[in-house]
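All protein chains of the complex are present and in place, except for one that has been dropped.
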Amino acid sequence: MSLHFFWILSLSLLLGQLVLLLALAWRKEKMSAKEQAITQQYEALIDSFSSYMLDPSDDRFLREIQNSTHKIVVLERLLNGYVAVTKGSVASPLVTKLSEDLLAAHYAKQLARKDWASRMNTLYYIEDFHITSLKPLLKERIDKSSILDQETQQLLRTLASLNEPATISVLARYPDAPVRLYTDVFQRLEEQTRMEELDAALRNEIQNNALKHAAVSYIGRAGLIAFLPRIEAELKTGEAEMRIQALKAILHMQYLTDPGLLLSFLQSQSWTERMYASRIAGKLQLSRFKEVLSVLLGDPVWWVRYSAAEALLQFSDGDILLTHLSADHPDRFARDMAAQWKSSLLGSET
Amino acid sequence: MKKVLVADDEDILRLLIVDTLEDDFEVEEAEDGKEALQKIRENDYDLIILDYMMPHLTGMEVLEEVRKDQNSTQVLMLTAKAQDADRESAIQKGANYFMSKPFSPMELLRLVGKITAS
Partner (left out) sequence: MQSFFEVLAYAIIAYMLFSSLSYLGFFLLAFGKVKREANLDRKESTEDLLGNQNTFPVSILVPAYNEEVGVTSTVRSLLSLEYPEKEIIVIDDGSKDKTSERMIEEFQMKEIPFAVRLHIESAEIKAIYQSSIFPYIRLIKKANGGKADALNAGINLSSYPYFCAIDGDSILENDGLLKTMKPIIESDGQVIVTGGSVRIANGCTISRSKVEAIDLPKSPIVLMQIVEYFRAFLIGRLALSHLNVLLIISGAFGVFNKERVIQAGGYNKDTVGEDMELVVRLHRLLREEKSKQRIEYIPDPVCWTEAPETLDVLKSQRIRWQRGLLETLWSHKKMMLNPKYGSVGLFSMPYFLFVELLGAVFEFVGYFLIIGGFAFSLIDPFTAGILFLVTIFYGSLISALAVLLEELTLHKYPKASHLMRLYFWALTETFWYRPLMVFWRVLGIFAAFRKGAHWGDMKRKGIST
């Protein structure tokens, strides 16, 4: 390779960069001019907008927005501001009217665009403004989706916010869908639809375990005590993952009708079960398990030792117990863990 | 007519409140905490509506200053969900009423009506 070659390479790279620099600088100027125009129009319209939202007979706003050169963006900002600060605005007939009249057609086009970010933003806005007329279009898109990427996930959330029960069955097509997403969808559905879907998921007639796990997990987080007996029944299932989900749900709900159920889990072969059972025993202050928990303090798995110590502390004499165990437990790891959780009470003398 | 000050940096919310109250009250606005404090010191209001978070001076700081001035005008604080934990301390500082965002303008009108009537 010659010096010549490197000279030409470097210079052409530099030239290329300079061209790109000019193009970017030009784009920046243009973008900031546009942004300024939008801000101006937004500020000019905000007054008539707020009057219109309080008293629709004052329809100056409807005429003024039609004259705006950036009508879509300006309206988006105004509506966004409105729904963020006013309660019950989802059901507001004015938001619906404005968004259906001025935004729906535009959004239908946006959804077909190549640019990912604009499609995503559109999905957010459809949810915020509750644009029901786009539901069929969204359903069509979700039926065509084949991977659960960020966009499909938002599509599901948006559809769920429009109370579309089919979202659950779409989600169930993806066995590794995160529980979080199920939670988001369940939460957005209207109450009656939600309860029906949860009930169906627990009955599990379509043999979809991922869906059932998610339902159990949601019930736990939302604290739906009505489902407790059915969750407790799952503790006896032969399926390991299901038992863990049920334990987690009980930990969240902080309720258990028969504490005796817990013993076999505290002595289970699976460390995850021992860990959750310890946490439940602590949360519910089941003092009959104090001794088992003291034994678990010397468990070979760190997480179990940690949870057992945390659980012991929930009892009124927890601190004394841990102080004692940190000195006398036969297992060295148990003594260390107890010492770690033992508290040094500061400032209590003063 | 009773006199109300609305201090909020969010344009839309402030305008909505102003438009809602306008028919029944004499309403003035402030776009940030500094402006609010200045207006409070120069005027006599029957009610001050303060947003919790504002630039320059937060609602809490305005409230603190107002009470330091021995001014006992009723104060209604607008809080976002994330600030609900601070209500206790706002009461200690002398806030009289609260409203959680989001709220509906009619709700606010009712509350303001009740406060100023008593």
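All chains are identified by letter, namely A and B, in their written order; residue positions are counted from 1 within each chain.
Throughout what follows, contacts are C-beta pairs under 8 Å (C-beta built on N, C-alpha and C of every residue); 3 or more make two chains touch, one makes a residue touch a chain.
Please read these numbers as outputs of a predicted model, since none were measured by experiment.
Quick one: jot down which shown chains the absent chain touches.
Per the contact definition above, the missing chain touches A, B.
Have a look at A:37, A:62, A:108 or A:179 and name the one touching the chain we're not showing.
Checking each option in A:37, A:62, A:108 or A:179, the one touching the absent chain turns out to be A:179.
In the whole complex, what residues of chain A lie against the chain that is missing from view?
Chain A touches the missing chain through residues 1, 3, 6-7, 9-10, 13-14, 17, 20-21, 24-26, 28-29, 32, 80, 84, 115-118, 120-121, 124-125, 128, 157, 178-180, 183-184, 221, 302-303, 306, 319, 339-348, 350.
Please identify, in ascending order, the residues of chain B that touch the omitted chain?
Against the missing chain, chain B presents residues 53, 55-56, 58, 80-82, 85-86, 88-89, 92-93.
Going forward, only the chains that are shown with their structure count from here on.
Rounded to the nearest whole Å, what is the centre-to-centre distance of chain A and chain B, using the mean of the C-alpha atoms as each centre?
Inter-chain centre distance comes to 33 Å.
Touching chain A in the complex: which residues of chain B?
Counting only chain B, the residues touching chain A are 10-13, 15-16, 18-20, 101-105, 107.
Quick check: in the complex, which residue numbers of chain A touch chain B?
These residues of chain A touch chain B: 43, 46-47, 49-51, 53-55, 78, 81-89.
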